[in-house]
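Apart from one protein chain that is not included, each protein chain of the complex appears where it belongs.
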Amino acid sequence: MLSLGVLLVICLLASLTPLLPLQAPDHTQTELQYSEPLFNPLWISTQQLDWQLVSRSPRITKSLRDELAKLKSKYSSTTPDTAAAKELRYEIRRKAAEIHDTVQAPYRKLGFPTLGSLSRWMVRTRYSLFGGYALNSICGRDLFGRDLVARLCWGARISLLVGLVATIVSLVIGVTYGAIAGYCGGWIDDVLMRVVDVLYSVPFVFVVIFLLTILGEESIADELAFWGINRITVFYFVVGAIYWLTMSRVVRGQVISLKHELYVEAARSLGAGQLRILFWHLLPNLLSVVLVYLTLTIPKVMLFEAFLSFLGLGVEPPDVSWGLLANEGIKVITPVKVYWWLVLFPSIALGTTLLALNFLGDGVRDALDPQLKDA
Amino acid sequence: MIGFMVRRLFWMALTLWVVFSVSFFLMRSVPGGPFDRERVLEPEIEANLKKRYHLDKPLVEQYFIELGKVVSGDLGYSFKIGDYTVNEIIQQGLPISVALGLLALAFATILGLVAGVTSAVLRGSWSDLFLRLAATIGIALPNFMIAGVSILLFVFIYPVFPAAGWGDFDQLVLPSLCLGAPYAASIARIARTSMLDVLKQDHIRTARAKGVGPLRLIVVHALRGALLPVVSFLGPAVAGILTGSLVVEQIFAIPGLGSHFVQAALQRDYTLAMGLVLLYTVLLFVMNWIVDVSYALLDPRVELK
Partner (left out) sequence: MSTFYRKLLVWSILFGIVVIGVWSSLAERLPPADFTFANESEVKSIDPALVTGQPEGRIAYALFDGLVRNDPETLEPLPGIAKRWEISDDKLTYKMFLRDDARWSDGSPVTAQDFHYSWRRLLNPRTAAEYAYQGWYFKNGRRYSQGGSGITPGDSVEVELNLPPGALNTLRGQVLRGELVRVVEREKDTRDYVVRIEGTEVCFRPTDDVEASERLPDSDCRWCRQVLLDFREVGIEVIDDFTLKIQLEHPTPYLLGLLGFYPLFPVNRHCLETHGQPAWTKAENLVNNGPFRMQFRRLRDRIRLVKNEHYWNQAAVQLQVIDALAVESLTTALNLYFTDKVDWITDVPAPALRVLMAADPPRQDLNPAPFLCSYFYLFNTTRKPLTDPRVRQALSLALDRAEICSRLMPAGEPPSLSLVPPGIPGWEQQRAAAENNDEARRLLAEAGYPEGKGFPRLEILTNTQESHQAISELIRKQWQRELGISVRTRNEEWGAYNSSLHQGKYDIARRGWGADYSDPNTFVELFTTDSEQNSTGWSNPRFDQLVVEATRETDHRRRFEILTEAERIVLDELPLLPIYSYHSKNMVKPHVRGFYNNARDDHPLWAIRVDRQSRGPNEFQRGSR
């Protein structure tokens, strides 16, 4: 229960981060570099949001959006791979960047990373509530004089999101795959499960690193960026594509044992379609398995993200994650001087969350499905 | 038994083929391909090089040529360490990684068992609490952090081990401890749980009633029963140690396959990276096979299939 409470607090903090009176996570003050944790004064005043700029931006972006729409329609009518198309493509990107810049400018100026509309609203609310006041750097500052508390909170958002989204991706793949295999049975089941067997013995970590470096190749990354795909998105899918294997096995087993239950037979005799039976009648019964799996996979994914950050393949600045922070902390451990706050606080944040998740996962597993224990 | 091995070999070959094909086509999809050069070459020299490496042929033909080479055991030249073939690099790195991994595994098993059994026997005491806490921390923290902190502790604050390198026994201790730590923690947890189960069983009570001493009771009677779940954990542990060595070898500057792989991937040395991925697939298979066999040997109820 304690772990559930801790997790709730962390998730709450992470989701409400833009609302909290914290300093901007990417606000650089090199004159304050490596300053130790400070409690006195507890509150400091920082820059205020440029309200004029904020209020002006919708008007500007509207006209820009119209222009962009025009460009796009023109692009779709040109033949691809010509000089003209290339030129247009460049123009489109430029226009899109202009819209993005106009919207983000006031926040970026203060040192926020790229924000979605909800986060922008939260940041605005925060500035109208607290003004420029922000919590002093109670966890110290890093090389660029950025506030570690703020970075931890903003890092929590990415770390948790990565864990959650990648797990959900793997969940969707695994459940669908396992359910189909289990429900269809016969040779389909055989083939599908053999595929899983093969994939099981692939050293995935290595493949992922290989994949991420190839997708990081400049021209490929550039192409992906045009479609709005960055490394985190790639990460979601790649990691999701690994962790579904166990899920699919478990789900298959459950579906096999469930599909001859009476209520399924009843639904079938009432003329329900195959898909309807599968997704409407069978899957809801798998909820407990799914829940157990979810809580056990999220910490694994978060650890994996930290691991990739260590290798320099994780999230890219100005975004920040706990893995990245921990790695930054480890890098400044030298025999000469240890900036202990840069190691300690990210470790605590990462450690507590993973511990809580592990405990919660064990608890849920024991409560819902004791058989899964040694799976 | 023979059938089991043949089937395993077949699946291994299949897996290797899948891994090879995927890596091959990924590699070739990179603009510039794996044959990135640092110098712009004369067109004729470039054309000659392409012919030499069959790059002028259609992709499918290249694929079969490369496949043939890999099957015959030739993994080609490393592109960033020009003086070595991939096979030579593996030859140098593999013994180091194997030694490190086995040592880490030994550490993990011994430490984990001792800690698990101790905390099961001393259930509820302070040492139980401390050991369980240590175990959970070991599971929850990424091993690069454990490694960083233990360097600080054991190299500088209490200088007992050297900071990095490879060759002497004392250079092995710290890295293999760091590598084994998370698995020691898991083993401790598993051993504790199963030990508690065993201790509750009748034959232990009988033994105790017959006046068997506490030490003998634990080591001879209880431990054997507690060992099985630990062995079944060794499979995942081996896979994890292979992965973990990527980080630990980097931090302790150990010239094993992990360092080679990370550097190869980051340096875009695609031939070396692919060779190592294939090798790791084989390693993983062999290790899983060993674990399966030993599991069957330990527990008569398990059959190999």
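Note that the chains are named A and B in the order they appear, and that numbering of residues resets to 1 at the start of each chain.
Definition applied: contacts are C-beta pairs under 8 Å (C-beta built on N, C-alpha and C of every residue); 3 or more make two chains touch, one makes a residue touch a chain.
Nothing here was measured: the structure is a model prediction, and the numbers come from that model.
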item	value
Selected from B:G167, B:G213 or B:P236 as touching the chain missing from the view	B:G167
Touch with the omitted chain, as defined above, among A:V6, A:L20, A:V54 or A:A105	A:A105
Among A:M1, A:L42, A:L262 or A:V336, residue touching the chain not depicted	A:V336
Positions on subunit A contacted by the hidden chain, ascending	26, 28, 30-31, 33-34, 90, 93-95, 97-98, 101-102, 104-105, 108-109, 143-144, 216, 218-219, 225, 312, 316-318, 331-337, 339
Absent chain, residues of subunit B that touch it	32, 36-49, 51-52, 80-84, 89, 92-93, 99, 102-103, 106, 109-110, 151, 155-156, 159, 162-169, 172, 227, 250-253, 255, 259-260, 263, 266-269, 294, 296-298, 300
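Following the convention adopted for this analysis, only the chains that are shown with their structure count from here on.
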item	value
Parts of subunit A lying in touch with subunit B, wherever the complex brings them together	197-198, 201-203, 205-207, 209-211, 213-214, 217, 219-220, 299, 303, 306-307, 310-312, 323, 326-327, 329-330, 333, 335, 338, 343, 347, 350-351, 354-355, 358-359, 374
In the complex, subunit B residues that touch subunit A	11-12, 14-15, 18-19, 22-23, 26-27, 29-31, 136-137, 139-142, 144-145, 148-149, 151-152, 155-156, 229, 232, 239, 242-243, 246-247, 250, 261-262, 265-266, 268, 273-274, 276-277, 280-281, 283-285, 288
